[in-house]
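Let's look at chain A:
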Amino acid sequence: MALELFTEGDPIADTKAPMDVPIGERWSERKFRGRLVNPANRRKLTVIVVGTGLAGGSAAATLGEAGYNVKSFWYQDSPRRAHSVAAQGGINAAKNYRNDGDSVHRLFYDTVKGGDFRARENNVHRLAEVSVNIIDQAVAQGVPFAREYGGLLDNRSFGGTQVSRTFYARGQTGQQLLYGAYQALERQIAAGTVEQNARTEMLDLIIVDGRARGIVARDLVTGEISTHFADAVVIASGGYSNVFYLSTNAKGSNTTAIWRAHKRGAYFANPCYTQIHPTCIPVKGDYQSKLTLMSESLRNDGRVWVPKERGDDRPANDIPEAERDYYLERLYPAFGNLVPRDIASRQAKNVCDEGRGVGPGGLGVYLDFAEAIQRLGRPAVEAKYGNLFDMYAQITGEDPYATPMRIFPAVHYTMGGLWVDYDLQSTIPGMFVIGEANFSDQGANRLGASALMQGLADGYFVLPSTISSYLADGPFDKVDDSHPAAVEAMRGVQEQTQKLLSINGTRTPASFHRELGQLMWDFCGMERTDEGLRKAIDRIREIRQEFWSNVKVSGDWHSFNQTLEHAGRVADFIELGELMCVDALHRRESCGGHFRAESQTPEGEALRDDENFAYVAAWEWTPEGQPPVLHKEDLNYEYVHLAQRSYK
Partner candidate 1 sequence: MRSSVGDTGTGPEKRGMNLTLRVWRQQGPTVKGKMVTYKVTDISPDMSFLEMLDVLNEQLIMQGDDPVAFDHDCREGICGMCGVVINGEAHGPQQTTTCQLHMRSFKDGDSIDIEPWRASAFPIIKDLAVDRRALDRIIQAGGYISVPTGTAPEAHATPVPKKDADNAFDAATCIGCGACVAACPNASSMLFTAAKVTHLGLLPQGQPERNDRVVNMVAQQDREGFGGCTNIGECSAACPKGISMETISRLNHDLLGALRAGARPKS
Partner candidate 2 sequence: MVTVTDSTQRRTPKAAKTTSVFKKAVMAISGIVLVLYLIAHMIGNLKAFAGADEFNHYSEWLRTIGNPALPGATALWLIRIVLLVAVVAHIWAAVSLWRQARNARPERYVTKKAVAQSYASRTMRWGGVIILAFVIFHILDLTLGAVNSEGRDGEPFDRMLASFQNPVVTIFYAISVILVGMHLRHGIWSATQTLGQSNRRREVTVNYAATAIATVLTIGFLLTPFSILFGLID
């Protein structure tokens, strides 16, 4: 037991979903019961939206169209840079265009099961319902989805589902969907309904009379720290995979917005649920700054293998067929190389732990297309995967047509995030959290092509409906800079900024970040153990102490200072890392992306413990020196029956 690391508080529950009607009616019923704001009154109401990815961009645009005053914030130069832009694969929608038996219910079912029964049924069902509207909206905006010769939209099957429900725009679906939202947002900026705050980072939340009323933000160009007020605050700042330092996220992706909101009282749910993607380009050296994902579709034709003997360092092509271990095909004859992400990742780790990994440091496995090239011919392989092969060659300098690719898992997505109810409202009234920043729809594991779906569902359709119930009570009393809550928040941010600059130690923020990331990867990565997590927690506390006494940040605060930005983010990652380990330690079961070595089947597969852990762990921040408080939200499965996943 890890009792000394946390205490347990009152349970928590969603009270917004109308449970008195069947699941298929709950969303429309909620919309009907929710309160509305008269169009004429909307312009008297202000909403802050932090982040401009699929969720934040679409929410800001939609709220602007509805007539609210929106203030949008992003840390890059343009809203089009948000990391949603990098999503490759596709977006799911229950359109059933293929007439292959798909339906809202089937998408709902697949997503709940794929999330390993750790997502909330009501939210997932709504996501499936709304999915069809997203495609309509995107097409009308001019998103150039792939089409067939008849001019209709093409679909493909993705991530091991049995139906073809994934819409895609070559390997750049995220980019195209984001540009749709971005253009809608720019249209509203031009129309004057959305105020833009480029290169501005949220550093604190301002709470007045128990309501989220504004943020403290720093203009990254001038360094000016200022307050911004509103009637509601929407956070859409994305995931926190960069706590691992190396991940497929953008370098700037951070946890600061949600972490500082957490420290102001928002519960953080399931922080340890992390998705590790199996097909990434392996680490090359210690200068490495990020990892690059290669689309999962490669596993449709590539065969994964390692040498049978440990320490076999012959070049791949010199290893005879008989001395190769196609371990996924051997272990999972039914699914072979197409097993879900969490399983493919963990098995790659296992063979590398056995000393059979390939490439620098033995951290890689082969993804071999020799058989596919022989079977289909090189032109066919080129047509299908040419751009991915080029990307691989560009990054590694190796020719994947001649020698097998080397791949290794990398952190890709965080299912955890701030706790929200059915209305996407956090435990702080007036603060809403959407997209990857919340915890709500993906459970313990996310299926392919459902992150884009969630971001856009939240931003275009869910939040704009639910927020009006809250705003119907507004406008709230005017608040300005002189309010004690604002003064206190400003002072806190200024003090932290000054502190970071004054330490003048001997280590750069990046060096702390790397150390933290390696620790998280080793002990809170693909496999977690009681002992390892405890060790990690102790070490993180030491890192935190060292950080605050030995970090070196050059320059000053009142100018463009990227080192200072990074230092602030690393400080938050360190604190978050500790909570992730506590969460992982307390959840003594394996589920989805969370694999506890102590909880596995005799064959080494993840073993859930529904008896004791079918709940959402929502963590409450406590002042320095006191352990965080766990609030449990019980998960009840009315419509999808709890079952152990099996891919044998």
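In this text, a contact is a pair of C-beta atoms (placed from the backbone, for glycine too) under 8 Å apart; a residue touches a chain by one contact, two chains touch by 3 or more; residues count from 1.
The candidate set was assembled so that all candidates are chains of the complex that A comes from, given by their letters.
All values reported here derive from a predicted model rather than from experimental measurement.
Participant: In this complex, work out which of 1 or 2 touches chain A.
Facilitator: Here chain A touches candidate 1.
Participant: Which chain A residues qualify as touching candidate 1 in the complex?
Facilitator: 58, 61-62, 65, 76-83, 85-86, 95, 97, 133, 135-142, 144-153, 169-170, 172, 175-176, 179, 182-184, 186-187, 189-190, 198, 221, 248, 250-252, 284-290, 292-293, 391, 394-397, 460-461, 464, 506-508, 510-511, 514-515, 518, 552-555, 559-560, 562-563
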